[in-house]
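What follows is a short report on a single structure.
With one protein chain held back, the other chains of the complex are shown just where they sit.
Up next is chain A:
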Amino acid sequence: MDLGNLQRGYIDYISALFHEMEKGFLDSQFTQLQQLQDESNPEFVLEVATLFFEDSEKLLNELSRTLDQQAVDFKKVDAHVHQLKGSSSRIISNSIGAQRVKNVCIAFRDICEETNKEGCLRCLQQVKQEFYLVKSKLETLFRVW
């Protein structure tokens, strides 16, 4: 594949992803991250994304473990979801522009406050689904990048 085709493919893919912004897959925060990438740190976005993936998977595993207990520690669940929301929301700090993950986390925290275990388990499934969707899209993006 020549460079021209590769660049066109990348541009088309980015455009498609940002069109999907209306459906909430990525948001403008991802662009903010790109602004911070420069010659001195040419892989900054990839590094943030990698850390987001690793940190989020750890949190999701912790959430599964915590919700698997007989007596669920809802404060712990809430703390983990808070972390996941923070990472997904975009950092400057925020992170990766995973708006849909953030939205599910907001709902998750409300359910957590009600100490509703079944509800939390459903939210966990949903947040895992959204997270792996974002992860898959971003991994594809970085392969093309």
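Assume a contact is a pair of C-beta atoms (placed from the backbone, for glycine too) under 8 Å apart; a residue touches a chain by one contact, two chains touch by 3 or more; residues count from 1.
What we mean here is this: contacts and distances are computed from a predicted model.
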| item | value |
| --- | --- |
| Undisplayed chain, where the name is taken from the UniProt record, one of "CASP-like protein", "Centromere protein M", "Response regulatory domain-containing protein" or "AP-2 complex subunit alpha" | "Response regulatory domain-containing protein" |
| Absent chain, residues of chain A that touch it | 29, 32-33, 35-36, 41, 44, 47-48, 51-52, 55, 79, 82-83, 85-87, 89-96, 106 |
